[in-house]
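With one protein chain held back, the other chains of the complex are shown just where they sit.
Chain naming follows the written order as A and B, and within any one chain the residues start at number 1.
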Amino acid sequence: MTQIFAYIPFINGVAADVALEYPSAAKKIDEGASLTAVVAGSGADLDKVANEMTSIYSQVIKIDNADLAYPNAEVVRKALVNILPTDAVFLTAHDTFGMDLAPGLSVKMDSAYAADMVDFEGIDGTTLKAVRQELGGAVSTHVAVDISSGAVMTVRPGSFAPVDGGSAGGSVVDKSGDAGDLSTKRKFLEIVAAEVGDVDITKSDVLVSVGRGIEDEENIEIAQELAEAMNAVVSCSRPIVDAKWLEKSRQVGTSGQTVKPKVYMAMGISGSFQHMGGVKGNPFIVAVNKNPKAPIFQVADVGIVEDILDFIPELTEAINDL
Amino acid sequence: MTSIIGPASFKFFGIFPAVILSFVLPVIGIGLFAYIMARRVAPLVRANPDSRFDQIGKRVKNLIIVWLGQIRQPRYMLAGVLHIFIFAGFLILSIRSTSLVIVGFSDGFVLPGFGGPLGSIYNFIKDYAATFVLIACIIAAVRRGIFKPKRYAVPENYGKDHTAEAVFVLGIIATLMISESLFEASELAYEFQHTGIEHFLAPLSLVWIFKGILSSASPNILQGLHIFTYFVHDLTFFFFLCFLPMGKHFHVITSIFNVFFMRVEKGKIKPVMHGVSDDKLDDLESFGVKKLEDFTWKHMLDFYSCADCGRCSDQCPANAAGRPLSPRFITIKARDLIFKNYPMSGEIYKSNLLVEDIYTEDEIWSCTTCGACEEECPLGIEYIDKIVDLRRGMVDEGMVPQSLQKPLKALEKRGNPYGKMEKKRADWAKDKEFKASYQIKDLAKEKADTLYFVDSITSYDDEIQDIARRTSIILEKAGVDFGILGKLEKDSGNEVIRFGEEMLYQDLKEQNIEAIKESGVKQIVTADPHAYNALKNDYSNLPSVKHISQVVAQKITTGELDLKPCLNPDKVYVYHDPCYLGRHNGIYEDPRQALDAIDGLTRVELEKSRDRSFCCGGGGLMLFYEPEEEIRMGVLRVNMAAEAGANVIVTACPFCLVNIQDAIKVAGKEGEMEALDFTELIEQHLE
Partner (left out) sequence: MEILVCVKRVPDTAENEFELNSAGNDLDRDDLVYSVNEWDNYAVEEAIQIVDKAGGSVTVITVGDDESEEVLRREMAMGANNGILLSDDAFEGSDGLGVAAILKAEIQKGNYDLILSGAQADEGAGQVGGMLAAMLDMPYASLVNKIEAGDGKITVGREIEGGNQEMNEMDLPCVLSIQTGINEPRYVGIRGIRKVASVDIPVKGASDLGLDAVNVGEAGAKTKRVDYFVPDMGDGAEMLEGSTDEIIEKLIEKLKANGGL
């Protein structure tokens, strides 16, 4: 039987959304697999998360150690190597922590490694068929992962359907004692917080988000006007921040802010994974882009093929006329 | 005594012969001057080579028109006319000043041939010359010292104000004029008092006025004044001579050389190193200008020659838009550095990397190479080649902004700055509606007389591809047998060479030349002035190149093209001269002629037009570079068109179209104004 272990990242006692997604991923790997959550940390936050996980997972492994107070991937890896069975199929999110942790873990576990999985298509013998995207999402590939001696895999957050928690009735197993020596040559010092801008885009229910299609700094104004008409706030994708047309605090994406609006107006945004990774909470997404092949149209609810420079002012006018 | 004692015979206090002073002053003056000049020539000797001894005919012509004729001066009327007076006065008085030096040894000396009527005529002219120079100096001093035209201001980041030096020199010139006139007036007054002989003097000239004032002065005073003013003049003269090479008045000496050696061919970029052919470029250790001595000797001479008149920067669109570039200070900063590194005595200092020392990267990337500065400079100072050389140096050092690295890499890999695939270069011709009526020949497969060179932006930009289709329709209607190179065409590289990526440009050029030769065409037509310029001026040994506006104008004249009456007779059209069609290639009239051939089309002129056209913001790679600026050049240009009363701006360049269309939106003039490409207007009016 495949033994799947899912690592639960959490911040300030709140587990990441991906915790609800692992069970779907595990089912796609092997319907009959056992699934165990792994929670590592220290103190009350850890206990809170571990207990919460019992409603989603039938088994929860808890690793409590002062050295894990901050999730330093080097420390977590050492603990995991001592605790996981050698043929474990280990899942972690493809986020900045997972990317730090997983490749080295696969070496230490002497198991296969596969990154950024967006889908699984089951096991045939000891070969797991999985799907990932390449070349900026332009193409997908099937990969065959030999899991005979276990596997370490990162899964793309948001790619698997979240499950409803609350009924698993699981129990917490404290494996803190098995963690072993956790000394490392990399010490966490501090978090340097991103500069806070004049607006908090995470607090707005409606976002007018602009991308490359805005073309020029002067055109940001038309987005501002639409945002005013919709009582919304302007956010943007990374190229806009790189061009210094808007401040970093307005950037949506994995390297920017994570937002959970009700309505997300993606204006001239192609819709890269890195950008959409920052859009959470299943908002109603409106995409306007002059390229009919823009990936954004695959994730949006409503798509419009138009040049935003022409479209936005007309929409603004129409809304103001209501 | 019946005649005044001249400086050659005069004895101070009755014993000390003044002639000694007359001898010592010139010896020290000329000796010092020779020493100073030797120091000043030192950097030119260490500079890179330049080839400026070709095309002597054109150079002599420039000397006559630009230097002697001061043709560019009246473009700024008041300052220009003042300068013409001072310049002409200097030329005239140089004869007098030379003979005055000799008068110090030989009383009453006259230059050979100046004894008779010629001398009288000369004296008459030079008396007025001195008078006008003095008046010009006073007006100039008032203008600079009191009214202070904005053009001369020195922004804080560029150093100290230069007004003091300017006024000081005007004072020196005035001193020369006054002392020369007093020297003569005192002698004539003395002579009149003692002999009653009255020489004819130019009425109201300085000498005439001074003589009137001095007519009743005592002989002693006249004698004293005569000697005193002689030596004041002598001292001032040699002081001025040695002072000239110390600052902006060096141009008094260098201008004749600078104008003789000035650029005689427009639209061309200097080779990386004069005397090194393109196929030997790989052997060069370093590319472009990195330190001071990497400039050519002519470019160093440019630095010496700048009179700091500020016309270049006044015309510079980058400066007007608030970009960190002012051509005047490209020169002034380099001159200050030469003066610092090559002091009048002692060791010569090593130059640092200029782009970190006196220039900034943004400053050098801010130039659109529009050429407005060079067109204006009365002294023939060059800027484009220097900017390109500095960029070559930066590219060689890897100092290229990230925003430019992407298109450069795409040009290397794909032959266009957008990174689009080669096989899609002719996709504009696949437009369904267009394809139904027009089949464009691919010269790789078929033959034709004429090549239509499309270039990258027109090939790939969705918004601009219309220019390609319209150009094709016009050529078809005009009965031109033409085809395109399709995927064999590469970017013309006009901006690639101008952005300093020489080897990439060489690569593109070679590929294009090979494809063009292979096609066997007899002439080339393009609708992109940047391509036109590259193919015509930067490339060599190609069939003749024409811009579409030239073809249209010619075909209208021969009756092969007929145009309908104006479809929008209520609109007011204005033609914007693209830099690479107008200033760099002198094509001003053909497009205007074609527009005027449309019956009932109302056309106005921009104040800044033809060779004073104002750049829209630049083409090619400039579209990928976002300099720091206060306002966009295009917006300034659109506002100028609005002031001229136009509501349709017609241009003949895809980049102008992009920039002006954008600028209309930014200026909030959408609906009021529109931008139109020349080909669109003509195609709409084809019979």
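Simple rule for what comes next: contacts are C-beta pairs under 8 Å (C-beta built on N, C-alpha and C of every residue); 3 or more make two chains touch, one makes a residue touch a chain.
Keep in mind the model is a prediction, meaning the values are calculated, not measured.
So there's a chain missing from this view; which of the remaining chains does it actually touch?
Answer for the hidden chain's contacts among shown chains: A, B.
Of A:Val49, A:Leu68, A:Ala115 or A:Ala168, which one is in contact with the hidden chain?
Only one listed residue reaches the unshown chain, and that is A:Ala115.
Return the single residue from B:Thr195, B:Ser215, B:Thr360 or B:Gln405 that touches the missing chain.
From the options B:Thr195, B:Ser215, B:Thr360 or B:Gln405, the contact with the absent chain belongs to B:Gln405.
If I consider the whole complex, including the chain that's not displayed, which of A:Asp17, A:Asp87, A:Glu218 or A:Glu306 touches that chain?
A:Glu306
Which chain B residues would touch the chain omitted from the figure, given the whole complex?
Counting only chain B, the missing chain is touched by 281-282, 287, 395-402, 404-406, 408-410, 412-414, 419-423, 501-504, 507.
What residues on chain A make contact with the chain left out of this view?
Where chain A meets the chain not shown: residues 72-74, 77, 95-97, 99-108, 111-116, 129, 131-136, 138-146, 149, 151, 184-194, 205-206, 230, 232, 242, 248-249, 251, 254-258, 262-263, 265, 284-287, 295-306, 310-311, 314-315, 318-319, 322.
Keep in mind that, in the parts below, only the chains that are shown with their structure count from here on.
In whole angstrom, how far does the Cα centroid of chain A sit from the Cα centroid of chain B?
Their C-alpha centroids are separated by 58 Å.
Per the contact definition, I'd like the list of chain A residues that touch chain B in the complex.
Residue list for chain A touching chain B: 216-219, 243, 309.
Spell out the part of chain B that touches chain A in their complex, as residue ranges.
Residues of chain B touching chain A: 626, 632, 662, 665-666.
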